[in-house]
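A single protein chain has been omitted; all remaining protein chains appear in their positions.
After this line comes subunit A, so read on.
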Amino acid sequence: MADYDRRSGGGGGGGGYNGRKRQRYRDDHDDDRRGGNQRRRLNEAPPHVRVRKQLLNIAENPMRPWHEEVKSTADLFTDNWEDERLRANFVDLVLQLSLEQPLKSPFLAAVVLVANLNKPEIVDMLLAQLVSNLESRLRDGEWRDVKLYLKLLACLQSCLEGEGVFPVLEELFARAVDLQTASSEDTIGTELVKIILLTLPYVMVSAPDQWQQKAADLMDKTEIIASEPHTLQALIEPYHAENEDDTAAISQSLIGLLQSQLQNEANNGWALACLPRPWEFPLKDVEMQSRLSSPPKHTLPPISVPQTVVAGPRPLFPEVYFSVYREQDVESVPPVSNAAASLIRDALLDTINVLDYNRHVPARQLIEVDCFFAPRTFAPRATPFDLLRNFEPPKSTWKPEDVAVDAVFSQLFQLPNPEHKLVYFHSVLTEACKLAPAAIAPSLGRAIRYFYRNNHHLDLELVNRFMDWFSHHLSNFGFTWKWTEWVEDVDLPDLHPSKAFIRGAIDKEIRLSFAQRIKNTLPEPYQALIGPEKEKETPDFKFADDKIPFAAEGREIATLLRKKASDEEIQPVIERIHAMAIDNNLDPLVASTHVFVTSVLHVGSKSLSHVLAAIERTKDRLTDIGASSEAARSQILTSVMEYWSAHSGVAITIVEKLLNYSILSPSVVINWALVGLAGKTQGEALAQGHIYELTFNTVMKVTGRVRQLVNKRIAAITLDKGVPADDAETAAAIEQEVGAMRSLFKDIEDALVAFATGTKDEIMETTDGLDSTERERLVKRWGERWLRVYRRRSAIEEAYLIEREKEREKKEAAAAAAAADTKLGETAAVLDRDGDVVLGNGGIVS
């Protein structure tokens, strides 16, 4: 055994294998001299596989010094330069990684910079491909990709001839100026300035002490655009101030902040302490460092920026900086005066938004954010918040978990919409919390408290997003939350925003679980909020009670429905109800509708499948009712909401399906909720989460439909066939839908203005214990908050229509030009290529 140990030690690495493996090895190759090498060869993959692996995992291991990792990867690459597969893959992989895992860009750049010392050709190969990719992204308006390629390029500034990346930044700025002078509502120019400002710091760390004047000149120029408040900023402001004194409720524009943060950095000699510099080698590697400081230089091929830049596939809006940790006595995240706030946030947001196809990876990179920034940027992972207080400068108090979680929340709470479905951000937080519960959970706790505290002056749409996330998140973690700390708020009036949140959140928890389960997770005072009706799986059938009018008829209809009796058999009962209603001075159709709909719901009460089947079977009668009178239409909805009042989720799903069948129309839902119910309840309905959800879903259904039609019309235009023959009909149909959408928004506006301005008569007639002026104030505030949500939605849809119309005209013109070109007999290949460019811009976005 002794000789064996010695041999494996001499073989270079791998003393720690277990005996069995060693034994097998020995049996297979009983040759002492070759042993060590042999094993290495057996265990090692070919170089292109190893380089790929090293690049993919770069910077992930906190125990491995950056310069070592960078050098070993670069050497592995240049040592195997003859390997064609490796050479071909390297450039593509570096570019791909810089888009797919943006936190790693500086490290990839460092590998390239070191490789440049041995094989300078690689940089030329990379630059050629990078420029070509960058140009195509510039054409398509893929602004994030543009930013990420520029970031990689900026990190390579030290090996570029002349001014390197500056000319392209200046070119971008020229476009921004043109756009901003043309329109104050322009958002592309704002985006370009953001890209310039976010690229600049990487230039400054890549090639320190050289470009300060150049940077100062550029920033003098961006100042005008960056510091001017954007006209659309009010539209995306996440806070909704209660009154003029409510100054906490104003966010700062992202580029405005960036401009001033970078100004601070400029005044401070561009210290940029948070950014990693993996191309710096320790003092003992003085030779390496000196080679790196005078590397072979390369000319950046000219980059052509199109004269007219396009908005790209995602609608652009100005952005604000959002943080849930801004009110703390200890800075657990970078303060807004520090460029680190923007730079770290930006890299994290790209990571989150790019990697939505595998949430585990962004979750892990969020938790390990400290691996990708300069050492000592953050406090140690999982440091309890209270311990941060004892940290003396220069020790950082920035908690990596807080920084990470903050970034996700900034997306979840982005207006008008984040890039992905809201549930994606839920899933990232869930995953992060699963990976490092002890570190992440307390950060989430403080975030939750922030939202709860600021609930009253957050935009109402965001409050509902918070409620949705909160309940969904808890459902993934055994529904545990420290409810005791809000226990005093349980007795607040239902109109109070905190109480409204508590009620709404509990309701949503129950919907994901069941009442008894949730009740067990709540302290006693909350349990009164879950009435006995919530614990019943199916509601009582009111017509089982003979004291209720039309009880016998209700039961009879239910029996007939169960037997799947024909409509002719049901009709006599309906007529009997009509006759009785007239005798009692009731609207006959309303009375029969209530009995009929309630019976249908009762027959289908076992599950959603049952009720949907029951509706499907009685669809004709329901459609007829809906078509006959406004009151009857409204009654269908009233009956649904009444029957399922204890299970709002079921009610909402049923209404969704009734809308699909056109048994109900969107305006019925809106009027029922905002005029009828809100009036009847003296505004209290506005404080109910499920009523908000019902109306919001309805409006989104309408706007979604309009968008779908508009995009379908654009997609129907093709280069070879031109504008389809039925385009005029499509246009007319769209116009009708748009008209309906506008009138829906108008209805909403009219109904809500009455509450928001306090002119709704009902408010005055107070009945409960609440002081009437306080009640009036609360209702008025709900009215304002609702109004703001729908005014924004309306404005966004109008803006969307304008954008798409431009796109359609452009495509129509392109199709016409293509048709003309074909006549001229140009080659089809050229047409196809041109066509692709136009189509790339016109792709459907949702």
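One rule holds in what follows: contacts are C-beta pairs under 8 Å (C-beta built on N, C-alpha and C of every residue); 3 or more make two chains touch, one makes a residue touch a chain; residues count from 1.
Assume contacts and distances are computed from a predicted model.
Engineer: One chain of this complex is missing from the view, so tell me which of "Nuclear cap-binding protein subunit 2", "Glycylpeptide N-tetradecanoyltransferase", "Gpi16 subunit GPI transamidase component" or "RNA polymerase II transcription factor B subunit 3" is its UniProt name.
Structural biologist: When "Nuclear cap-binding protein subunit 2", "Glycylpeptide N-tetradecanoyltransferase", "Gpi16 subunit GPI transamidase component" or "RNA polymerase II transcription factor B subunit 3" are compared with UniProt, the left-out chain turns out to be "Nuclear cap-binding protein subunit 2".
Engineer: Touching the absent chain in the whole complex: find that residue among A:144, A:298, A:345 or A:359.
Structural biologist: A:359
Engineer: Among A:60, A:83, A:100 or A:419, single out the residue that touches the unshown chain.
Structural biologist: Checking the options A:60, A:83, A:100 or A:419, the one contacting the hidden chain is A:100.
Engineer: Touching the missing chain, which residues of subunit A?
Structural biologist: Subunit A touches the missing chain through residues 49, 56, 92-93, 96-97, 100-101, 355-361, 420-424, 426-427, 430, 468, 472, 475-476, 478, 511-514, 607-609, 647, 649-650, 653, 656, 846.
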